Structure formats: C-alpha cells, structure tokens
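Removed from the display is one protein chain of the complex; every other protein chain stays in position.
We call the chains A, B and C, going by the order they appear; numbering starts again at 1 in every chain.
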Amino acid sequence: MSLPEAPSSAPAPPAGEAPRSFAGGMWSFGRIIDRYATDGYGPEIPTLRTIELAAASGELSGLDLNYPFDEGVSVAEVKETLAAHGLVATNITPVIYDRRFRSGSFTGAREETRNAAVALAHESVEVAHELGARYVKFWPGQDGYDYPFQVDYPTLRRHAVESIRDIARAHPDTTFAIEYKLKEPRNRLFWSTAAASLLAIEQMGVDNVGLVVDFGHSLFAKENPAEALSLAHSMGRLVDVEIDDNYREWDDDLTAGALHLVETLEFLHVVRSIGWRHPVKLDLFPYREDPADAVRESVATLRALEERAARLPLDELRAAQERHDAMAAQRLVRTALFG
Amino acid sequence: MSLPEAPSSAPAPPAGEAPRSFAGGMWSFGRIIDRYATDGYGPEIPTLRTIELAAASGELSGLDLNYPFDEGVSVAEVKETLAAHGLVATNITPVIYDRRFRSGSFTGAREETRNAAVALAHESVEVAHELGARYVKFWPGQDGYDYPFQVDYPTLRRHAVESIRDIARAHPDTTFAIEYKLKEPRNRLFWSTAAASLLAIEQMGVDNVGLVVDFGHSLFAKENPAEALSLAHSMGRLVDVEIDDNYREWDDDLTAGALHLVETLEFLHVVRSIGWRHPVKLDLFPYREDPADAVRESVATLRALEERAARLPLDELRAAQERHDAMAAQRLVRTALFG
Amino acid sequence: MSLPEAPSSAPAPPAGEAPRSFAGGMWSFGRIIDRYATDGYGPEIPTLRTIELAAASGELSGLDLNYPFDEGVSVAEVKETLAAHGLVATNITPVIYDRRFRSGSFTGAREETRNAAVALAHESVEVAHELGARYVKFWPGQDGYDYPFQVDYPTLRRHAVESIRDIARAHPDTTFAIEYKLKEPRNRLFWSTAAASLLAIEQMGVDNVGLVVDFGHSLFAKENPAEALSLAHSMGRLVDVEIDDNYREWDDDLTAGALHLVETLEFLHVVRSIGWRHPVKLDLFPYREDPADAVRESVATLRALEERAARLPLDELRAAQERHDAMAAQRLVRTALFG
Partner (left out) sequence: MSLPEAPSSAPAPPAGEAPRSFAGGMWSFGRIIDRYATDGYGPEIPTLRTIELAAASGELSGLDLNYPFDEGVSVAEVKETLAAHGLVATNITPVIYDRRFRSGSFTGAREETRNAAVALAHESVEVAHELGARYVKFWPGQDGYDYPFQVDYPTLRRHAVESIRDIARAHPDTTFAIEYKLKEPRNRLFWSTAAASLLAIEQMGVDNVGLVVDFGHSLFAKENPAEALSLAHSMGRLVDVEIDDNYREWDDDLTAGALHLVETLEFLHVVRSIGWRHPVKLDLFPYREDPADAVRESVATLRALEERAARLPLDELRAAQERHDAMAAQRLVRTALFG
C-alpha cells in the first residue's frame, strides 16, 4: 500500500459529458417483508416481474440482481427480459444472507456452510459472465456476531479474509466488490466500515477485490460518506457507488436526498471529481411506497443536486478548503443550491 | 394530573415474599423473519406449538399472546393449551402492525383502516376476558411516519389519542396498556417515549390506560429505563414491565443482561422498590438461538441480578443518593455485585 | 389538560407580513472554551463587547442575555449598549450551570445550592423587567445525573418541578421558559425532551411556564423538530424557537441548515403555520469561525429556506398529508426547493 496518488482536485467533467445514468436493485421492486409485517408489505413479485417493474420506472439503465433467482427461472430468461426492457445487469449479488446462512456465510461456524457460500460465489461468477455484469458483489450481512464473547475475533477475521481472497484468486479476471455495513441483520458485521474493509482487502493481497460505497451505510457507520468515497477511490478500490438516505442510526433505505441534502451534494461532488462514469445505483426499500415512484423521486432529487454540484465554483471551493474555511465553503454550497 | 405522591423510597419487600416469576412473548417461540432472511430464521411454528415451547422452557408462568391466532385456532383451544401447560395469558396484543396496517392502524390515513384497528381492539378485549388476561396491550408500531412532511402532526396526534380513548371508554372495566417504542418498523413512531406516551394518555382523560415500560425500548429511546419506570409508576400508569437488551440504538431484543448489567440491576431495584408483584416479562427475538435457551439464560441472569439487588444496603444507598454521590453509589453497587 | 385545539393547518401568513427577524445568543460572540482548549478558542470578550459584536453582524434584532454579566457591568449599561446598537433583550438566561451549580441548580443535592439557583432566578426576573425582555429562560443544564443509582428519581423530579413552579407563582406576570436538552454537561438531564418537559410543566399547574424548542436539541433527542414544535404550540406552551444544526448525536451548534435542510425547512414550515411573529433565535457555538460570519451564513440559509417554504402549495401538501403520501410530499418539497 502507498499513499493516495489521486490528484486532490480532479478537473471538472468536460462540457460534453453524457448525462448521469442510474441503476437500481432488484429487491426494491420485489416483496418487502420485516419481522412485524410477516405477511409482507405487498404481494409476492416473481423475478422476471421485478425486472419489468424496474424498467417501467423509466429512470434506470441497469439492475443489481440477487442470485439465485426464483425457482425455475433460467439465466437465459433473465438475460432476455433485461434485454427486452433495455436494462443491463450491473452486477450479481449472491444471496448469502438467507436462512441457510443465518449464522454466517463465509465466516459461518460450520465448514459445510462456508463451503456452500463459496460454491454460491463461484456460481455467481458464471451468472455474472453470462449476463455481462461488471462485477460480483458480496454483502456478507450474516458475517459477524450478536453478543460479546460469541466468536473468536482472529478466527472470524481469517475466515472473512481468506474466503474472499481465495474466490478472487480463482477468478482473476472477475471484479469483486464488498458492500460494507455496520450492522443488520447481525448486531455486529465484520465488513463494517470503509476503512475496516479496505484494511482487510489489503490483507488479501489481490487486485480484483474492491468496495461498494453506499451513502446510507456510510452515514450510519458514523463516517462522512464523501470522505469514505474519496478514500476508497484513492486506494484504487472503488467498484461501485450507491445512494439512499437514513436517520444516521439504521439502514432505513429512504429515497435519495430525503434528509441529508448537503452531504448528498458533497457525495455527488466527489462522484464528479473522481470522474465516475458508471451508473449511480439506488438502494431503496420502499416498504409502503410504489417503488417506481421512489426511484423517480430519488433520481429527480439527484439530478437536481448534481446540477447544483456542477455550479460549484471549483477554484473558489479549493481556495476555501485550503484555508479550512467552513463558512466560505458553506456560502458556496448555499449559493449553488439556492442561488 | 398532580405531582407524584409515591414515596421516593419504598420499603424493601418483606422477607417472606414469593419468588419473582417471569412471563414471555408468544413471538419469541414462533418463526422469526426479517427483510433479508425472507425464508425465516427457522420453520413455521403454529400458535399452539409456541405455547408448548414456551412452557417447555420451564421458566415462564405466563404468555403475552398476539391475536388473531393462526387461522382455525379457537380461543378455547388456546385456553385449553395454556391450562394444560400451566401458563396464564398475561395479556392480549392485537396484531395492528401487519400488512393490513402497514401504513398505520389507529392513525392510518383511511378511515376504513382505522376502523379495522378499532374493531380488532374490541375483539381483543373479548378474547382477553375469555382467557382471563390482565390487560390488552397496544403496540402501534405502524402509527407514525417515515419522511419529513409526510403527515400533519396534529391530525396524527388526534387519531392516536382519540382512538384509544374511545376504546378505553367503551370498556371501562378493562385495563389497556401502550407499549412505546421510538421507531421500527416506522422510522418515527407516535408512541415514542415514556413521557410522550404519558402526556398523550393524560390527554385522554381516562383511568384505564397505562404504559408498558420495556427496558430495551427505553434504552434506545435514550431514556434511563429505571427513571422511566419510576415516572410511569409515580403517575399510577404502570401496567407492565418487560426486559431484554440492545446496543442502545435499535430494538435488538437480546437476552436480559447481555450487555447492560448495571442498568438492568437498577431497573430491578426500582421494580422491587415499587413492590411489583406481577411476572416480569421477557421480550426476546432469538433469531439464531433456541428460544427456550434464551429465556433460561435471561431468567438466570435476572435472578442473579435480583439477588444482588436484594443485597443493596438501602439506607446507605438512600444517603448516597441524597448527596448525589455517584462514587458512593457505585461502590455500593459494585459490592452488591461482586462482594 | 385537553386535546390540542389548534387548527391542524393554519392559513398561510398574509401577503403583507413583515419580514422574518432573527435573534442571537450572547454566548455566540464571547470566548468559547472546552475541556481540551482550556485556554479558549479565542481571547476573552467582555459583556458589552459581545453586544457590539452581535450588532455588527448586521442580521440580529435581539439578544438572549446570560446573567450575571461580567463583574462591574450594570444592567443600565447593558440596556444602554443594547439601545445604542438597535438591539432588544429577547430574554434573560440565568447562569445556573457554572461551577457553583456544577452538581445541580434547582435539583442540587444541597438546599443552599437550590436556594442560590432560586435567588438567581428571582434576580433575573428583575433584570428581565428592567431590560424589557419578553421572558426568563431556564436552561438547567446541570440538573440531572451521570451514573445509574446516583439519584433518587422521584426526589429529582420533585425538586425540578416544584422549584420552577414556585418561581412562576411568585411572578405571575412574568413568562418563563425551559429549554430542554437530552444531555450535556450532565450525561442525563431532567428536562430532556419536549414531551418530558411538557409533562412536568403540566404537573406544575401554572400558566406562565412554557418551552423553548431548539431545533438542534430536538434533533439529537431523536425527536422530529417540526413535530416537537407542533406539540408545544398545540398545548399553548411555546415560548421561543431556536435553530442551529448538528450530527444528530450531540449539541454541535453548527450554523442553521448546515446539514439538515429538509428538516429545517419543515421546521420553518411549522413556524409559519402557527403564525410565529417573534424573532427566530440562533443558538450557535462558532468555535473556530467568526461569529458574525456564522450568524450571517445561518440567516442567509434560513431566509432562502423560508422563501422556499412560502412556495409550498399548501392545498396540495395538505392533500398529500391526508393520504400520508410520502412521495407526493417529497415531490412538493423538492419542487419548492429546486424548482
């Protein structure tokens, strides 16, 4: 590892840049359930239908796909449905957090469970290739613990790091990304923060594993999302970017910009500064809302904010930041937002 | 309303007191599900089987029963099963938080929904009487909102207060209790804290509505649970007491005393000081644990703590508290805990 | 107490309304110190100089004054300096939280300390009258505790409630307000949330004690500030309104709108709905910033936001809120903010 080499202030994107595109998560369009509404917040929605619904939002170019799909649905059918609706698969996210993996996937106590997680990962690589997805995403939401004294920390760490390292080595041409999150469903997750995850990824000693920085996860991990994004980028480990919002304590998965407009603006400012060209992904759980509505509202807010981010006078902002001048920076932000 | 008249330091329970008994929640023994393990953390468990499992823990004298029961299960069957296993129904908790009430029960936007919640409440009163339950508990977990600007606050308040007031007036001989919680599943719940709930209950102007103080809910609402308990008691509004534990940010529903031994000890100290004679209820969600194990571990911890609470020299403690002497109080607590 | 009678949606302020005015806190212009920079974040600033600096910000019409003033400074001098700079005293805030009251003011363990707090309160009433201030504000920041078992809760409550009740009875023509805060400097404050404070105020049985709702305090008490404001108003207990911002965990006292623009907008929307005509007060601690700059930046942001609040189509918003339609409400908010 070495010090960040990225220029601290990349030039503004060129005038002729393509408009920002957005991706979504298949889960936003399926049936959401929780521990109270155990009959779900709506009816069951089959895999292929979630793709249609995502397309019907009219704002998405790609989709993050949980795998396995519904029983009986083939990869070819998914591919066809995506194509028919003008969507790409941005990535495959193996479901390593359902009942089978309730006590851990890559770090599960039983070797059999760990092997099942690894097998599903290998399978997901195949599916990603078939669908032309850019990467395979691991969200090891059951890898962690709930109680003090429950696990031996070095063992947990070894399983977490070595399993993904081995998968990455087995597929040197595939990109893998870890989506970190502080907690939920476990009370403590191993892949908890940007820095904790980057440290563990560095320990893997492989080049094809990076990070998904989710604005909301970052926020309730008590990070500043823009700083986390900048860090992952500076280490060459940024694989994808997700946005949503929450009350800083839990992964509420509200629409983008619902609460934290200034920090979302700063996040988009860094997204622009690093020259991010892939779609920005939305990670929403619209329990009681129409998902297409939640996507459209999020995209409209992000477009409005990015338009404001483009108005920021970069030279003046750089000068204010060189002085650590919070009031000058706030003034520029306010002017960009409200004229 | 008037100032608390309860003596600030009730005498210690008499020597010949009956041993503390415990109750549980039916939900702890059923299938737990969440938004990730949508196939559940275990198989489905029918209503009558949860009663058997609760009894088999060997530590419970009563059960908090969600109503309606499984389709086809009659109140008489439940009554019989409880009796056959030596359990009583402590209370009935109508399920006003499933899909039908996903956007609110008593405060739902549609009159039809609000009426459905009220109808279920009336029905629950009947069931409570049939089962000899001490009270009907409302946990209005969908009554609130998720986003700024989503609701008109005075309207929300009016619906919340008037609906329960009207139910209470219709059943003047029935005791009702509200279990407050800061959030989840809504991001913001109306019945959020002990004080907010007591204030709204006072506004009802009825005598038969009170509070369930849940240690865990109180903890992550940023209250001190012992103080909340003392407040509810001082106003004559304490109907029931529940215990569990969490990391102070969310309703993790861990076993009693898993994390916050000192505050649990203080809670039990107040439970004793006010002469609480009903069972202490456990509110656990043992996602990955055997529920009977979680109950037994909780009860063993609470018994150990109450035995320590009984060792506290009340005169010395009172003297330390009169001086606000934290170090003297800590010393007494440490000595009670560790000798 | 009775149910809120305030109309749920007051009409919009009339077209010819006076522009919003702002007040500040004397402390924002004095020397700020904390436990690390014990030599202060800047030089000492005498009382009269803070008034000049507040006036020089060019944006304030009034000032919240801590009392006692610097030794040797008379009330007449303060009055004169205020007048010379076109400022009014909005209120007097007795310093019941310095070394003398470090272990409590109205609830201090020693009677002598409690009497000293009461004496200072009486003196503050005189000063308020001399200066023509609208009310006397109590911020009992040392009234609470730090450790479990440190205090007897009913005794704490009795002291907290009775002391202020007695002061209020002694000055029936004076308005008093309590500024609640969850914590700091004590780990647990008695006057913690809006509801907890309103409940205790109702127990006083007096008409001349109300609440200061501080946006920032409300935010990190895990309330929704707009809802807290609405509640205090509906009970006829709203005495003043303060704004600042923070990261939802602590009283950071950042400039208004620095982080939570949407919730600040909603707060201003309620401020408008209830027809608030007094200055809106800023509660800032500009540790490392020029205080006049922080005031100007806050005012500019609040003016921009209130101008957006005025654009909200009230009929459509009311209709969305009647349906609890979060996405429709968000759309109206986004359109008001960004066109």
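The rule we apply is simple: contacts are C-beta pairs under 8 Å (C-beta built on N, C-alpha and C of every residue); 3 or more make two chains touch, one makes a residue touch a chain.
Treat the numbers as computed from the prediction; the structure is a model and nothing was measured.
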Open item on the list: Out of A:39, A:123 or A:227, which residue would touch the omitted chain in the full complex?
Closed with: A:227
Task: Touching the absent chain when the full complex is considered, from C:117, C:133, C:177 or C:259 - done: C:259
Task: Residue of B:60, B:75, B:259 or B:274 touching the missing chain in the full complex - done: B:259
- [ ] May I ask you to list the residues on subunit A that touch the chain which is not drawn?
- [x] 1-4, 6-9, 103-104, 108-109, 145-155, 157-158, 161-162, 182, 188, 192-193, 195-196, 198-199, 202-203, 205, 221-224, 226-227, 230-231, 234, 262-263, 265-266, 269-270, 317-318, 320-326, 329-330, 332-333
Task: subunit B residues that touch the omitted chain in the full complex - done: 247-249, 255, 257-263, 288-290, 293-294, 297, 300-301, 304, 308, 326-327, 330-331, 334, 337-338
TODO: Go through subunit C and note every residue touching the omitted chain.
DONE: 31-42, 97-99, 102-103, 141-142, 146-148, 183-185, 187, 247, 249-250, 252, 254-255, 258-259, 285, 287-288
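By definition in this document, only the chains that are shown with their structure count from here on.
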- [ ] Let me have the rounded angstrom distance from the C-alpha centre of subunit A over to the C-alpha centre of subunit C, please.
- [x] 39
TODO: Can you check how far apart subunit A and subunit B are, centre to centre, with Cα atoms defining each centre and the answer in Å?
DONE: 36
Task: Residue numbers of subunit B (touch at least two other chains) - done: 103, 146-148
